[in-house]
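Quick one: structure below, then a few questions.
Every protein chain but one is kept in place in this view of the complex.
Let's look at chain A:
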Amino acid sequence: MAFNGHQREDEGIDEDETPTKQPRSEKEMPGCFKTEPHNEASASAGRSTSERRTSNSTMRHRADSVKKTRPPFPWFGMDIGGTLVKLVYFEPKDITAEEEQEEVENLKSIRRYLTSNTAYGKTGIRDVHLELQDLTLCGRTGNLHFIRFPTHDLPAFLQMGRNKHFSSLHTTLCATGGGAYKFESDFRTMADLQLHKLDELDCLIRGVLYIDSVMSSGPSECYYFENPTDPDHCVQKPYTLENPYPLLLVNIGSGVSILAVYSESNYKRVTGTSLGGGTFLGLCCLLTGCSTFEEALEMASQGESTRVDKLVRDIYGGDYERFGLPGWAVASSFGNMMSKEKRESVSKEDLARATLVTITNNIGSITRMCALNENIERVVFVGNFLRVNTLSMKLLAYAMDYWSKGQLKALFLRHEGYFGAVGALLELLHPS
């Protein structure tokens, strides 16, 4: 989002904060979640989280109380953004026969509906590849599912909740993102559901730190691009977030928020920009007539931005050595489009590509400046703009590395857009 410099530390909670505001004390946080280290990836992750587990012993004798305070199923976490609703759902796999009998029909039907489908309605999608299996949460083992649908389809979702008598389950629906506020009354009136609203940045950070810490089969959560400045040898490599602090967390949704994270409980929003994923898609729709992110990305992958942008070499014939600017650098985004002839000669694909490059590079510049100002060398990019968007990730990796002369490292997380929703789920399981 396009605002800047709001500083915030956990202690300084604003008065209008939701009453259930989470105190992220380092002691309590990890105790609730257990993971089962049984593969290589998790072993490395285990090392990385050793610090955070030092208080495990103190937590064990709380196990009983955990059981008592454990909320009833279903367990959801929701993040309602400007463009997408992100939903995480925990499917318990250790249901006892006794439980099964007690389980009400509604609950079963919801579980079955969510886990047996990968698409819901026209626009809802379960990201199967992101599913976390054999996860232990509050003493229960199961799978964590990741589901998304466009925010404008929220009414359909609420209608479904109403049809399935969701409200009879007496569950608390933990939700974050702006939509938790905007649609609170719709949840109440349309589905008879009371939302438990949560701050989106709190949730985001909690979600990132949690997902990074869990042991899970499958690929490493965090990764980077090796040789980002060499296209032929640029490869994705797993990364261990050891001693993650301080880190710069860049969340690219419709807009962009940049956070400096110093510890689990100490972070501030450094700045933000309104030039984000929404801008990419919005401009692409206007320029090419497309209507979805996937379409826009597909077009971008086939286009050539150098026909649209004016490069340094277009002006200087080569590098501008006086200022160390390489000839390939973009001097003016869309700069060639000032000329009528060139406007007529570019394709929609070129325009989509240029839009992607413009937005991505700009996020890269602002991020780099923030990293310098905050004196932070590690940058983690998250958010759904990066979903299936290797183009942007490689660009960001390149930009960070090139303009910082190797000082800055761009990191990415597999569950890019779901951390807010995960954070919301954690709040449900471990309310303050």
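One rule holds in what follows: a contact is a pair of C-beta atoms (placed from the backbone, for glycine too) under 8 Å apart; a residue touches a chain by one contact, two chains touch by 3 or more; residues count from 1.
The definition used in the following text is that contacts and distances are computed from a predicted model.
The protein name that UniProt records for the chain not on display, among "Aspartate aminotransferase", "4'-phosphopantetheine phosphatase", "Ubiquinone biosynthesis O-methyltransferase, mitochondrial" or "Gamma-secretase subunit APH-1", is "4'-phosphopantetheine phosphatase". Residue-wise, the contact with the chain that is not shown comes from A:T279, picked out of A:T172, A:N251, A:S265 or A:T279. If you put the hidden chain back, the residue from A:T69, A:T189, A:S339 or A:Q407 that touches it is A:S339. Among the residues A:L114, A:L137 or A:V312, only A:V312 touches the chain that is left out of the figure. Among A:C222, A:C370 or A:M393, only A:C370 touches the chain that is left out of the view. Seen from chain A, the chain kept out of the figure touches residues 1-6, 8, 14, 16-17, 81-83, 177-179, 181-184, 199, 201, 253-255, 269, 271, 273-279, 281-287, 289-291, 308-310, 312, 315-316, 320, 322-323, 325, 329-340, 343, 351, 358, 361-362, 365-366, 369-370, 372-373, 403.
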